[in-house]
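The structure appears right after this line, and notes come after that.
Removed: one protein chain of the complex. Kept in place: all other protein chains.
== chain A ==
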Amino acid sequence: MRKIVLIALVLFSGVVFSARLFYLQVIDASSQALSENNAIKVLYDYPQRGYMFDRNGKLLVSNQPSYDVMVIPRDVKPLDTLEFCALLKITKQDFLNIMEKARTYSPRLPSVVIPQLNKADYASLSEKMYKYTGFYIQRRSLREYQVNHSANVMGYIAEVNNAIIEKNPYYQMGELIGTAGVEKEYEEVLRGVKGVKYIQKDRFNRDIGPYKEGIFDTLPERGSDVTLTIDAILQQYGEELMVNKRGGIVAIEPSTGEILTLVTAPSYDPALLVGRDRSKNFTKLYYDTIAKPLYDRVLQGEYPPGSPFKTLTGLIGLQEDVIDLKETVACHGGYNYGGRRKLGCHHHPSPLAMLGGIANSCNAYFCTVYRRSIEKYATPQEGIDHWNAHLSSFGLGDFLGYDLPSGKRGYIPNSKYYNRAYKFPEYKWYATATISNAIGQGEVLLTPMQMANFTATIANRGYYYTPHIIKNIIGPDTIPKKFKEKHYTTVDAKHFEPVVDGMHQVYQRGTAASIQIPGIEICGKTGTAENFTKIDGKRVQLTDHSIFVAFAPKDNPKIAIAVFVENGYWGSRWAGRIAGLMIEKYLKGEITRKDMEKFVLEGSLENEYAKPYSGLPFTINK
């Protein structure tokens, strides 16, 4: 017994220690994660964000250095406060307040003293910074906008929030990320890759050199520059034309699907979201819930397309072979579909065939064609679904697949929708119940982008390329293949020519005869769409939307355009004029119809937009 007690104790403690070590080193991994945290500091080296150019190589946005004066309160040594304040251009009281705030936040962590100094202030200050222990200058990179337009296209960058950090471990608190527009869509291209430095720290949190001689460190990769399909001149002109109006302009190059112009109105100067006043300005834009400057009307606005939709009704009728080009339909001031009242029409020659129907935008003609297209099939359900399929092939009723982060599907109803709405099979419904679809009212909703796209499809006589904003990524040319694929519609190419001719006649002798542009063969279609809002819970009709779609020249089209002006009344009044001016600007580079330009530039619809908010009775369609 006496001989073995000590040996037993030695062996026993050996076992105990082994177990303890096994627990600490093998089982309990919590300390391993902890140690990574407290012994290694990760420093990031942020690369320059890529530039954006327009389709002609004009620089749209670059970067500017910005300099923040920072302080670590604990490290501050006594200083000549007055001299320092003079350098910073602040009062002594300001300085004391800032220091107090920084100390309250943390004595050990850096706080901002003066954010975003300009280059001149930085130059004079940087020479003398050595005098002020505890203060230093932090260089940051901000966007510098070379143009005051295209804010909705380029988008903006903002600090990442928690939701993003949780989803994407690349980002750390305080970093910037593209939050809208191209900045968001091409974030990974533009941002580049940040460099990482692992710094070994000691227990006082001091740096003691690179971790493992820096073998895990990486260099930052500069972001790639991108060329956009936007034409800066056209974009700027479009935004000028849309001043004091709400709505938008989308122009597409039909032969490529490249988006030439993407104007939403009202918009804002992109420079507002950079610099010292960013937060103030953003708040102002964000809370403008009436004009909604941050709301992209051309991508997110779903509107009844109105008469331009009749071109599609015509195409479907031709494809379904329910009408030929010679047959005329009489219009007695409207279309009588057996209801208590007829669907009205405006004054025009009668009877009309396809071309005249388009040129004069005859409601009766297209209601007839639409009804026949549906009633061709045994049941209206079948008819509607065929109709829906045709429209879907134009990219309607769904996201188009363009490379911008916002958008809406629009709406093309199908049989399920009407079965639900009319409680089928309890109650039956017929083609006439959906007759408003024929003329782009009723249940049909399109975004201005979709309108531009179907116009481009007609210009191409039957196919379209997915609209896109990216022309070239400089460096790795990785434009998605999908932007180079033709999408054919279910309507045969031969049926497009008469519709194109009809749209040409709109300018020759139809609803847009007064807004011709000399020397350019434009094909267009006016639209005037009824719309409603709710005031105090009551459905109130507002002045019609002014809509216009067009492409030019007639043969080998270079531009397809959709213009939407909210509550602008006649399609030719605002949208038609704007479309003509845009086409001329793009094709000729100069404006001959100065009268039209003057009308648009000086005109304002602000009174119209104020009506629903005035609280007073108002009249519409004046």
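The rule is short, and it goes like this: a contact is a pair of C-beta atoms (placed from the backbone, for glycine too) under 8 Å apart; a residue touches a chain by one contact, two chains touch by 3 or more; residues count from 1.
Note that in this section contacts and distances are computed from a predicted model.
Set against the options "Cell wall polymerase", "Urea ABC transporter permease subunit UrtB", "histidine kinase" or "Carbon monoxide dehydrogenase", the UniProt name belonging to the omitted chain is "Cell wall polymerase". The chain that is not drawn here is touched, among residues A:48, A:63, A:146 or A:200, by A:200.
Only one residue from A:5, A:163, A:378 or A:616 touches the chain missing from this view: A:5. In the complete assembly, the contact with the undisplayed chain comes from A:24, out of A:24, A:493 or A:601. Think of the hidden chain as still there; on chain A it touches residues 1-3, 5-7, 9-11, 13-14, 16-18, 20-22, 24-26, 28-32, 34-36, 38-40, 200-203, 208-209, 211-212.
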